[in-house]
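What you see is the complex with one protein chain gone and the rest in place.
Should a chain be cited, it is by its letter among A and B, assigned in written order, with residues numbered from 1 in that chain.
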Amino acid sequence: MVPVFFSYFSLVSILAGVLTVALPNPVHCGLALLTLLLHVAGLFLLLNAEFLFVIQIIVYAGAIVVLYLFVLMLLNLKTDERVLHHRYAVILVAAAAICGGLLLMALRSPFQGAKGHAPVEAVLQDGGSYAIGITIFNEYLLQFEIVGVFLLGAIIGAIVLAKTPTAVDVEPE
Amino acid sequence: MVPLSAYVAVSAVLFVTGLIGVLIRRNFIIVLMAIEIMLNAANVNLVAFSHYLESMTGQIVALFVIAIAAGEAAVGLAIIIVVFRGKISTNVDEINLLKW
Partner (left out) sequence: MFEVGVKIAVSLTQISIVMGVVLLTVMFLTLAERKVIGWMQDRMGPMEVGPYGILQPIADGLKLFFKEDIIPSGANKYLFTLAPIIALVAALVGFAVIPFGPNMRVDVFGVQVQPFVISDINIGILYILAFTSIGAYGIILGGWASNSKYSLLGGLRAAAQLISYELNVGLAIVGVLLLAGSLSLVKITEDQCCWIWNWFWLAVPRGGGVPIPQILAFVVFVISAVAETNRLPFDLPEAESELVAGFFTEYSGMRFAFFFLAEYANMILVSCIAAALFLGGWNAPAPFLQFHGSLEHLAWLSGIMWFAVKVYFFLFLFFWIRATLPRLRYDQLMRFGWKVMLPIALGNIVVTAIAAYFFPR
């Protein structure tokens, strides 16, 4: 069963990725991006990462892409006449070469490494979210706090940037 | 059983797709979307290695990547709105005031 689901999720996510890059209308691109995110979430599920599965849907699909679509509809963008870089053919050929090289390396490498201390059985015993919580608050607490400060900075930055500049009152002389 | 290299291959293809998007698309918002594709490709890689090497670290880094992506989207879209307000365009080629 797993290989069937894997091929479905991976093929659709790659297709959606290509459409995100290739479609002319920005709103359609946003919808293709949404499809990609949902299918990548499916890949997470196959890898026993059910907490990341819901976080991917809640944060990416539920907030980030909604934000993109919101801005796209607010700006009411028309499809541009010239959507692509003027030398896109060169870039495409170079990218295809890079992609081929990467695939060759990925498929030939044996990918051996030192095993960690979270085998599948241990994770499944209490659920993936429990394992993530224990690890994050024991070993990665500082990084977690840094991400919190980063998000606070991002929120303040976004508000300051997007705030409508108010006219400065000039005293009549 | 799906081999690890299959996940790595999917991730590589997605990453290159995102890279192409950043390089050839001229709409600022779609460039940001292509960056999201690249971040997702990295996440697939991290979670796949986390599963096959039996360590939670990969999943936690993926969680951080999602948080960073949220911040990036918020600030990036705010910048787009500011630029669009002054100059009715989201074409990255026309945003060249700092170039001389």
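Going forward, a contact is a pair of C-beta atoms (placed from the backbone, for glycine too) under 8 Å apart; a residue touches a chain by one contact, two chains touch by 3 or more.
Quick caveat, the model's predicted, so the values are computed rather than measured.
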item	value
Touch partners, limited to displayed chains, of the chain removed from view	A
Full-complex contact with the absent chain, from A:Leu11, A:Val66, A:Ala97 or A:Val120	A:Val66
Omitted-chain contact residue, chosen from A:Leu34, A:Leu47 or A:Ala158	A:Leu34
Touching residues on chain A - with respect to the absent chain	27, 31, 34, 50-51, 53-55, 57-58, 61-63, 66-67, 69-70, 73-74, 127, 129
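Throughout what follows, only the chains that are shown with their structure count from here on.
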item	value
Distance between the centres, which are taken as Cα means, of chain B and chain A, whole angstrom	6
Interfacial residue positions of chain A with respect to chain B in the complex	2-3, 6, 10, 13-14, 17-18, 20-21, 26, 29-30, 33, 36-37, 40, 43-44, 46-49, 51-52, 55-56, 59-60, 63-64, 67-68, 71-72, 75, 77, 80, 82-85, 88, 91-92, 95, 98-99, 102-103, 106-107, 109, 111, 113-120, 123, 128, 131-132, 135-136, 139-140, 143, 147, 150-151, 153-155, 157-159, 161-162
Chain B to chain A touching residues, read off their complex	1-2, 4-10, 12-21, 23-27, 29-30, 32-34, 36-37, 40, 43-44, 47-57, 59-60, 62-64, 66-75, 77-82, 84, 90-91
